[in-house]
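Here the complex is missing one protein chain, while the rest keep their positions.
Take a look at chain A:
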Amino acid sequence: MSIDGCGAPEQGAPLPASVDVEKETVITGVVSAEGGPVAGAYVRLLDSSGEFTAEVVTSPAGEFRFFAAPGTWTLRALSRAGNGDATVAADRGINNVAVSVGA
């Protein structure tokens, strides 16, 4: 990806072939409410001190994805269906985490 390639990547798409899951720590999952997956939710990745690291908008299927580093992270979702948090202890490779939101 070039310097200009900073556009937020499509969240539901398969991982680009250039991403080496042996090296990357991918944190991915779905935001859901009582009615099912929540599209257009704002998901932020907070580090172990609670500091903001990144934010993405979920795909139509409610999916999000971050490229982080091994360690403990918090996911914080804001949406019209409500807000919610989840924590994950991430290792290299794919780390799946579900985030539930509610009023």
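Definition applied: contacts are C-beta pairs under 8 Å (C-beta built on N, C-alpha and C of every residue); 3 or more make two chains touch, one makes a residue touch a chain; residues count from 1.
To be clear about the criterion, contacts and distances are computed from a predicted model.
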Listed names "Sulfurtransferase", "ATP-binding cassette domain-containing protein", "Sigma factor sigB regulation protein rsbU" or "Branched-chain amino acid transport system permease protein", matching UniProt entry of the absent chain: "Sulfurtransferase"
Positions on chain A where the hidden chain makes contact: 1, 3-4, 6-9, 16, 18-19, 23-24, 40, 42, 44-45, 47, 49, 51-57, 65-69, 76, 78-80
